[in-house]
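This is the structure, below, for whatever I ask next.
A single protein chain has been removed from this complex, and every other one stays in its place.
Chain nomenclature is as follows: A, B and C, assigned in order of appearance, with residue numbering initiated at 1 for each chain independently.
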Amino acid sequence: MAKNPAPGAAQDSALLLNCYREMLRIRKSEQRLSKLFADSEIPGFIHLSIGQESVPVGISAHLKRDDTVAVTHRGHGQALAKGVPLAGFFAEMMGRDTGICRGRGGSMHIADAGVGMLGANGIVGGGIAIAVGSALAHQLAGAGNLAVCYFGDGALAEGVFHECINLAALWSLPVLFACENNGWGEFSRTDTQFCGSLEKLGAAFGIGYRCADGLDVLAVHATAADLVAGIRATSRPMILECKVERFHGHYEGDPQKYRDPEELKALEAKDPLAKAHAKLLALGLEATLLEALAAEIDDEIEAAVAAARAAEVPQFAAAKADVYAS
Amino acid sequence: MAKNPAPGAAQDSALLLNCYREMLRIRKSEQRLSKLFADSEIPGFIHLSIGQESVPVGISAHLKRDDTVAVTHRGHGQALAKGVPLAGFFAEMMGRDTGICRGRGGSMHIADAGVGMLGANGIVGGGIAIAVGSALAHQLAGAGNLAVCYFGDGALAEGVFHECINLAALWSLPVLFACENNGWGEFSRTDTQFCGSLEKLGAAFGIGYRCADGLDVLAVHATAADLVAGIRATSRPMILECKVERFHGHYEGDPQKYRDPEELKALEAKDPLAKAHAKLLALGLEATLLEALAAEIDDEIEAAVAAARAAEVPQFAAAKADVYAS
Amino acid sequence: METIRFGQAIGKALGDAMRADPRVFLLGEDIGAAGGPFGVTRGLHKEFGAARVRDFPISEAALVGTALGAALCGWKPVAEIMFMDFCTLAMDNLVNQAAKAHFMFGGQSAVPLVVRTPHGGGLNAGAQHSQCLEAWFAHVPGLTVLCPATPADAYGLLRSAIASPNPVVFVENKSLYARKGGIEADPQPIPIGEARLVREGTDVTVVTYGASVYAAEAAVRKAAEEGIDLEIVDLRSLQPWDEKTVLASLAKTHRLVIFHEAVEAFGIGAEIAARMADVGFDELDAPIVRVGAPFMPVPYSPALEREYLPNEDKLMAAVRRVLL
Partner (left out) sequence: METIRFGQAIGKALGDAMRADPRVFLLGEDIGAAGGPFGVTRGLHKEFGAARVRDFPISEAALVGTALGAALCGWKPVAEIMFMDFCTLAMDNLVNQAAKAHFMFGGQSAVPLVVRTPHGGGLNAGAQHSQCLEAWFAHVPGLTVLCPATPADAYGLLRSAIASPNPVVFVENKSLYARKGGIEADPQPIPIGEARLVREGTDVTVVTYGASVYAAEAAVRKAAEEGIDLEIVDLRSLQPWDEKTVLASLAKTHRLVIFHEAVEAFGIGAEIAARMADVGFDELDAPIVRVGAPFMPVPYSPALEREYLPNEDKLMAAVRRVLL
């Protein structure tokens, strides 16, 4: 693959390439969503995770299919990284009957039981207890699985998070609390909303804590490796905080008047994907290979979009008849 | 007052005597409640704070009338120490129209706006946000008042507590978080329910923390003095944790089968009231004086009980007409 | 036919369900060795151990949320909320999460979750330990709401609730726990959504549920003294509720009184009345009258709570009104 592989770099490079591919798949999917949204092909609210891809990619690399995750309103990347298929994903966003949730859920309610993705959430902090409950299920089942509970820095202010870290520590539940800290909750800086230290909070409950540069996928990957292995070995909960940046607005269409234009501009230099790209080239990968990879992803996405466009919209009667399971 | 006052002890002795009087008033009131409950003169559930009197007495000594408190389901002592009058208190417990809440509230819903007692609560943790809100009112008013938020160790597991310590720290609200830690939540030891450290939790939010021996009223008094002065000076929240013992059951009538009889027996030696009594004698106070004081309190209580017995029960129509303020 | 207390019947249903299916487990505050505040889970901790009868911290939101997470993974948790008033702390997990998961995720997920909780007054427990909030849950698509009156129904409906792939709010009137009733030697699940005809009668249909069933039964004799023959329908299941049975009864008596302990305004009875004023309109020979609690918080003083609670006298006044 690489031109002049430095000794030992082959492994690094293969790993980074894998991560890069996943990140690019998420990035391009969201960029496509952004366009579809602008073109009114996707309605409602969507919250893009552009700039935050490293986190779920770095974590999911260590997850098994039966490990569970609960994801946030900004959870497209978290969902795709866990294995939600693109076709069902796009069809869902576009409100089609072929959507992974048959068009009933939308961006904030993607779920895929088949890959352990328990659901995105429209409620800040709404997935935390669900993830912890799945960790309880893993503990009861005893098959060595674990749960990942994604949440944003804004969710730190919700009481249920604190109830859950206590419970997880008390019952030694195998759960990774993964905070994507982008410094913002909607239009407010999180430091104007929450004044606790997540590290110290963990310490107050005897929960191990690690922080990783969420703009560096290998950093997340390495830290998550330690934590996931630790959780599997000890069945103790752990906290992973990743400092990231929110590149787009809170929701698509958010003019972000509340943000300093300088700060927004400075983001460009921080793009985790660009960083990974540069590093891959530095490691000796061919640019053409990366371009081919991008083209492959583009094709996959366009196929998903085309299929969704061609798909039926859901029938109301079928939806109405399916409020209860039978 | 004292027989042979040691130099400097006069002040100590006067302080302790004051505290002792307050504690005894609470103790005797609750013993009377216990009897009234056993005799079916008080219905419903009552939760006695026997053994925990030092905490509200030690704290309330530093409070002004306009300082506010929100108290717990085990809040008789907290209420009386803040100045809720005995007559209205007993009449309330006995369901009379002359009750402080006109017989509508009962033990878990005593309140007295006139002395800044914002209300007891039947919801574990239910008063915490209310107390914090009153601290916000104090901050807005700027008259230097503070709020005391009483809660039990069981309430540490409720999310709203954590929301509130964040808010209080974030907004620098003048509130004392006062935890009466009796080691139990109903029939469960708290260490089987909550595994966090309150001190470290405080540290995670930059909130000052102090622990006091809740069986020693002077210890509580001294620590509360520091904290209350600190809050008034800085308008920063503080945490006071007092280790106490629950002498009676969770509720009156609780057979406490879940407790080790040895442990229950060992309580006798820990009685904060007996300790204060012994210390007063050691400081040279006349036993007869303490007896007179007890008799005085008994008289006050009996007068309250007699008045309540003689009082009318509330009229339904009047209650029904008063669901809304006008 | 044996005799069993209402609370014991619930404990028996829990135990039988746990014996029958290893995926059933219990969570709640003080439900373990202590057996729960009303003794309902007594003995289960001993038999099934702490892993399946789990004492939960005082964290109602996390209680329902973790139960939901486990349910989404195929377990069958039965969570206890100690008093229905405390459901206020778990509404997000019940309403936004559990109720919607099946529908919202396109039918992928079953949610075999039961939340048991006691409602009702009469214990002078005051405004925060006495409420009947079942109408809230009946208004939430995706939830099933049950409220049995007899030990046999408590058993049979709880078995159905635990077997259900949908989240169920199982409401127990706490004044019933000590009440005795008959139960079969080998009791079976009772289907959700079917009312129980407590008593056939010809003059007035009384639709009721929970503890109020007994007050309705108490009114039968009084009514008979006045020459009035009451038919009593115990809904048992509030969401879904058995419109067919109510309508059939109305078609017979042409007079309807709805009777429950919950606050009358916007309560369960409102929906029953509204439906009958629509689909049952042609059968009605008189106004539909509801008897529920007055519009006020549950008061503490016995003098007040006694007048607050619906009783057979208030029911009889309504019965007389529809016969005017």
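Going forward, contacts are C-beta pairs under 8 Å (C-beta built on N, C-alpha and C of every residue); 3 or more make two chains touch, one makes a residue touch a chain.
All of these numbers come straight from a predicted model, not from anything done at the bench.
Participant: Determine which of the presented chains are touched by the chain that is not presented, and list them.
Facilitator: Across the whole assembly, the hidden chain touches A, B, C.
Participant: Of the residues B:S29, B:T68, B:S188 or B:T223, I need the one that contacts the missing chain.
Facilitator: B:T68
Participant: Touch as defined at the start, partner being the missing chain; which of B:G105, B:G152, B:P237 or B:P272 qualifies?
Facilitator: B:G105
Participant: Pick from C:P148, C:G193 or C:G267: which residue touches the chain that isn't shown?
Facilitator: With C:P148, C:G193 or C:G267 as choices, the missing chain is touched by C:G267.
Participant: So that we can see where the missing chain sits, which residues of chain C does it touch?
Facilitator: Touching the missing chain: residues 61, 85-89, 91-92, 94-96, 99-100, 103-104, 126-128, 133, 135-136, 138-142, 239, 263, 265-271, 273-274, 276-279, 281-282, 284, 286-290, 295-297, 299-300.
Participant: In the complete complex, the non-displayed chain touches which residues of chain A?
Facilitator: 43-45, 95-96, 99, 101, 103-109, 121-126, 154-155, 157-159, 185-188, 192-194, 258, 313-314, 316, 319-320, 323
Participant: So that we can see where the missing chain sits, which residues of chain B does it touch?
Facilitator: Against the left-out chain, chain B lists 68, 70, 99-105, 109, 111-114, 118-119, 121-123, 126, 128-138, 140-141, 147, 159-160, 163-164, 166-167, 170, 319, 322-326.
Rule of thumb we're sticking to: only the chains that are shown with their structure count from here on.
Participant: Report back the single chain whose CA centre is most distant from the CA centre of chain C.
Facilitator: Centroid comparison gives A as the farthest chain from chain C.
Participant: What is the distance, in whole Å, between the centres of chain A and chain B, each centre taken as the mean of its C-alpha atoms?
Facilitator: Centres of chain A and chain B (C-alpha means) sit 47 Å apart.
Participant: In angstrom, rounded to a whole number, how far apart do the mean CA points of chain B and chain C lie?
Facilitator: Taking the mean C-alpha position of each chain, the two centres sit 37 Å apart.
Participant: Would you kindly tell me how far, in whole Å, the mean C-alpha position of chain C lies from that of chain A?
Facilitator: 41
Participant: Got the chain B residues that touch at least 2 other chains?
Facilitator: 157-159, 192-194
Participant: Quick check: what residues of chain C touch more than one other chain, meaning two or more?
Facilitator: 56-57, 59, 61-62 - these are the residues of chain C that touch more than one other chain.
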